[in-house]
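Other chains of the complex are left out, but the ones given are in their true place.
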Amino acid sequence: MPLLPIEQGDAAAEVRAVYDDIKTTRDVPDVNNFWKVIAHHPATLKRTWESLKEVMGPGTLDPLVKEMIFVAVSVTNNCQYCIRSHEAAARRLGMTDAQFGELMAVVGMANETNRLATGYQVELDERLK
Amino acid sequence: MPLLPIEQGDAAAEVRAVYDDIKTTRDVPDVNNFWKVIAHHPATLKRTWESLKEVMGPGTLDPLVKEMIFVAVSVTNNCQYCIRSHEAAARRLGMTDAQFGELMAVVGMANETNRLATGYQVELDERLK
Amino acid sequence: MPLLPIEQGDAAAEVRAVYDDIKTTRDVPDVNNFWKVIAHHPATLKRTWESLKEVMGPGTLDPLVKEMIFVAVSVTNNCQYCIRSHEAAARRLGMTDAQFGELMAVVGMANETNRLATGYQVELDERLK
């Protein structure tokens, strides 16, 4: 019942234009199912791609760091598609097994201490106010 | 009604030993309320500190990157205490306003695309299986 | 290992009575697996159905609006079963592809700005207090 991916050949011009920009920007032969499915709402496709291109593009943080942050959020939200696609992206940018292991260790520990701070209802220290 | 912080002078020996290790490791004059409150369960205090020291210690990821991942998880979990204390830690390690802005942009965008992937029930691409 | 659905023929009288009320109220030939599984705890089956019938029944909000709100929550909680069953219900009530697209766009954007407001620790404006 979920919406089927819209392939390039079946896509309207505005959708094809976004697909082409994704393929050029990322130097890949095809776009992921994520884009082919949200293409059912062309305005969402266009806005999401343009936002993601801006956010994940050049800036003051390393591209690999950005992908690892993306994975950390996706694990915390439990989004399987997002974990796999952004882990793959991080691997392409050079993330090693050891780095993935440390990333998971930090994500796990952050989730644990988040709950301890919340559960004990810890008051903000003066210097954190 | 939340448990009050246990100050160094009122703490049992096993608790004081952990406080001392935190202060030495971090080179700070006092420990945060987080530690002083979970000290009500000394086993949790000791285990959490030793785990955190290991996870956030030297490895293959930069210490600042680890703190930014911690902030990303804390924002997604909506833990005020954790956001403020780990943002402060990241600032001490040199995070600039521009880097914090990019971190928030990635966290926001990841949360948006996580929901789109989930809401559209996007199937895994073959290459991601 | 998950509990198997309890079919009408195998159900106790109190469970069959709930199944019958669901089928009559919704004018459907059979009930969903959701009901057949929570039927293992008959009190939960009865209470949940009666609560849902009241909450989703006639009131001041349009039935389609209620189903879309249900989908929005289910996407944010990442409950696959709930997304699919309530998206199907919304489709039966007339939700178009364009409306589903807008619903997802709002859900995505709300999740993004939620994290920005939390991450930046925005103080309440006076007029919102």
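Letters A, B and C mark the chains as written, and numbering starts fresh at 1 in each.
As a convention for this text, a residue touches a chain if its C-beta (ideal position, glycine included) is under 8 Å from a C-beta of that chain, and two chains touch if they have at least 3 such contacts.
Small disclaimer: the values here were computed from a predicted structure and weren't measured.
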- Note that 3 identical chains are shown, then give how many the whole complex contains. 6
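Basically, only the chains that are shown with their structure count from here on.
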- Euclidean distance of C-alpha centroids - subunit A vs subunit C, Å: 27
- The distance between the C-alpha centres of subunit B and subunit C, rounded to whole Å, is 34
- For the pair subunit A and subunit B, the C-alpha centroid-to-centroid distance in angstrom is 21
- Set of subunit C residues in contact with two or more other chains: 78, 84, 104, 108
- Item | Footprint of subunit A on subunit B - complex, ascending | 2-3, 5, 32-34, 37-38, 40, 44, 48, 51-52, 55-56, 59-61, 65-66, 68-70, 72-74, 76-77, 79-82, 84-86, 88, 96, 98-99, 102-103, 105-107, 109-114, 116-118, 120-125, 127-128
- Contact residues on subunit C for subunit B in the complex? 71, 75-76, 78, 80, 83-84, 103-104, 107-109, 111-116, 118-121
- Task: Using the touch rule from the top, collect the residues of subunit A that touch subunit C in their complex.
- Result: 1-3, 38, 40-41, 43-44, 47-48, 77-79
